[in-house]
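A short write-up of the structure that comes next.
In this view, the complex is presented without one of its protein chains, the others remaining in place.
Right after this comes chain A.
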Amino acid sequence: MDLSLSTETVGDRTVVRVGGEIDVYTAPKLREQLVELVNDGSYHLVVDMEGVDFLDSTGLGVLVGGLKRVRAHEGSLRLVCNQERILKIFRITGLTKVFPIHTSVDEAVSATD
């Protein structure tokens, strides 16, 4: 299956819109995108997961890796997700305690810690 990615800058945040399936085959593409953004100096990321149909353990690992990368620059990685199926994965693995999860891109972009 395929993964689609697009990015957009909103203020000091970079929104990464992800669509499709994040699995062992497509996760490297997402990793590359996140690494590239951090290398280019974007440390405040919002990953919009509304278009994600499936997320497996490799995909979760890539998000965790992304979080560690931005944190090294005192940045942030926020998620936008309303899908129960995906939220459940974050809850089971305990990642709801790691990622701020928002209901909309607007909310994530204006959120402060």
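Assume a contact is a pair of C-beta atoms (placed from the backbone, for glycine too) under 8 Å apart; a residue touches a chain by one contact, two chains touch by 3 or more; residues count from 1.
Heads up, the rule we're going with is that contacts and distances are computed from a predicted model.
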Study note, to complete from the structure: Among "Protocatechuate 3,4-dioxygenase, beta subunit", "SpoIIE family protein phosphatase", "Septum site-determining protein MinD" or "Nitrite reductase (NADH) small subunit", UniProt's protein name for the complex chain that is not shown is "SpoIIE family protein phosphatase"
Exercise for review: Touching the hidden chain in the full complex, which residues of chain A are there? Just list them.
Suggested key: 1, 21, 23-24, 31, 53-54, 56-58, 60-62, 64-65, 68, 85, 92-95, 97-98
